[in-house]
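I'd like to ask you about the structure that follows.
The complex appears here minus one protein chain, its other protein chains still in place.
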Amino acid sequence: MIEFRGVTFVHQNGVKALDGVSLRVEAGEFVALVGENGAGKTTLVKHVTGLLKPASGSVLVDGVDTKEASTAQLSRKVGVAFQNPDHQLFSETVEEEMSFALRNFGFSPELVRNRVTWGLELFGLEEYRKSSPLVLSGGEKKRLTLACILAWDPQVVILDEPTVGQDSIQKERLAGTIQMLKSAGKTVMVVSHDIEFLWPIQPRVVVMKGGRVVGDGPSADLMQDRDLLGSARVAQPQLVEFYQELHRRPGTPFVHALDAARWAEESLQP
Amino acid sequence: MGDILKIEGLNFRYPESPRNAVSDFELSIPEGEIAVLAGPSGCGKSTLLRTVNGLIPHMYGGEYSGDVIVAGSSVKGSSMRDLAQTVGFLFQNPENQIFMFTVERDVAFGLENLGVPREEMRSRVDEALRLLRIGDLAQRAPHELSDGQKQRVALAGVLAMRPKLVILDEPTSLLDPKTASELVTLVARLREELGTTFVVVEHRLDLLVGVADRLVVMDGGRKVLEGSPRDVLFGDDAEAHGVAIPAVTRVQKALTESKGGRAVAGGLLTPSELASAVEGRRR
Partner (left out) sequence: MMWLSGGFIFRKGYSFYHRLDPRAKLLNSALMFVTTLLARSIFEMVLVVAFMVGLSAAATVLKRVARTMAFTALFSGFIFVVNVLFTRDLETSVLYATRFVAIVVSTSIFFITTSPDELEQVMKMFRLPRDVVFAFVTAVRFIPVMMLDTIQIMDAQKSRGLELEKGNLVRRVRNMIPILIPLVVNSVVRSGELAEAMEARAYGAAPKPTSLLEYRARRVDIGVACASVVLFALAAYSFYFVIPVQFP
């Protein structure tokens, strides 16, 4: 679905933001992109929708080279929810805000109406249909930006730091939405620092450092690679740390990291 | 030691708002504590913080009753000038509280405003830079700093004014986890070195519960829970109020409540401490 072939990108100020990145994401996959600030995650995402074009190498989205397509064309397939909702909300009403992209993509008025209603219901925003998006709370704004994107039904959904400023109830809802997208067969990419949020949903994890991909694999394996995560300044999930500490001690049977908590509980039963 | 912060029967309602942003709030924080304030989005945390450093009622109008007492003086009756020297406030976005073109000028900003003489200002600025270990950034411009560095610069500007109480409003929300945990370590160190009291609003409790003395949970403008982090997080209500229970705390709680749980009683444990406790219990 998405393929990076040896992509290098240099910012105007001379900083190499991507350095020979090769990455393949298949349709229907769920990938988390982790790494410290400045590791190149957002730059990578901007290449998927052609907001940035590689200096060398190429990016293919659904078989199309991003150099050959406009951001508008690519966005029809790839919806990106950027970190800060205030960087996109501009309409008089929530309804208008949601219709914006659909009209840009040439949906019929009837389809626009149906999709908007569907999105508002899905995210529990019906009561705000006629309100200004600016009066919504931070959490609601984030949900609205996500609704705006899902409304045009892109094949790929990219979320940039979706948990920032969200409380635990909102995060749980978000995890539910991601689950829904997965079962609908969407390709989902999440850029996030929030390791504790990512751990229970077990994505494929891609670790970035200094513009390179330094680790790529299933969450359950990769999150146990303490050296790799340490060098990329990525935190380890608490449960994995606990599991590994436990495992380092003699007499601990092998169990899967995912089962550490349950096993610890069982092992203490008299 | 006495209470550095006392909130007594505080009610506040913004102009033209149908309901109170803060209701019947009571709180006492002893000097030298690190207190964490948690709660779901829109629960009134930000408003409460603004009543402590005096932005409410001095900058924002509204219906205000009750009292907030910081270091013995009522906020209502103190000038912003005095409050700025007792209460430091680190806002969520460091970008919007750095005004000057070089780090050292910005750290000096508050002192310049107070009219502190140059020699004293110099030494206080240097001290703040040293405390936050950013002396090497002194001549940098704000746009040359990383997010973590900006946060440190902003905190240095706050500490240069030598406040007794420092409020941190979601200080880690824009930082990556390693940088965030470095900031938490820094706060713990400053408390030890300076005896400063910290009130921290934070969603990410996993980083903070280890150093916090007190956890206060707000919901709907009211205080709903208060106690040691362990008591609050082990209780049954915290989660319903939107508090994220750290994963390892969940395990500790489960182990404590299971039949063989004696070994993991006590304060909140880090993952490796919990592993040791489990092992000790198994032997």
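Labels for the chains are A and B, by order of writing; each one numbers its residues from 1.
Criterion: a contact is a pair of C-beta atoms (placed from the backbone, for glycine too) under 8 Å apart; a residue touches a chain by one contact, two chains touch by 3 or more.
Note that the coordinates shown come from a computational prediction; the quantities given were computed from them, not determined experimentally.
Taking every chain of the complex into account, the absent chain touches A, B. Per the touch definition above, the residue from A:101, A:120 or A:198 contacting the chain not shown is A:101. Touch with the chain that is not drawn comes from one residue among A:75, A:163 or A:177, which is A:75. The chain not shown here is touched by just one of B:121, B:137, B:155 or B:251, and that residue is B:121.
In the full complex, chain A makes contact with the omitted chain through residues 46, 49, 51, 70-72, 75-76, 79-80, 82, 84, 86-90, 100-101, 104-105, 134, 148-149, 152. Counting over the whole complex, chain B has residues 50, 53, 55, 58-59, 79-81, 84-85, 87-89, 91, 93, 95-102, 104-105, 108-118, 121-122, 125, 141-143, 157-158, 161 touching the chain that is not drawn.
The criterion applied here is as follows: only the chains that are shown with their structure count from here on.
Chain A and chain B have centres, each the mean of its CA atoms, that are 29 Å apart.
Here chain B touches chain A in the complex through residues 39-42, 146-148, 170, 173-179, 181, 203, 206, 239, 242-248, 250-251, 254-255, 258-261, 263, 271-272, 274-276, 278-279, 281-282, going by the rule given at the top.
Those residues of chain A lying in contact with chain B across their complex are 35-38, 137-139, 164-171, 193, 195-196, 199, 233-235, 237-239, 241-242, 245-246, 248-249, 251, 261, 264-265, 267-270.
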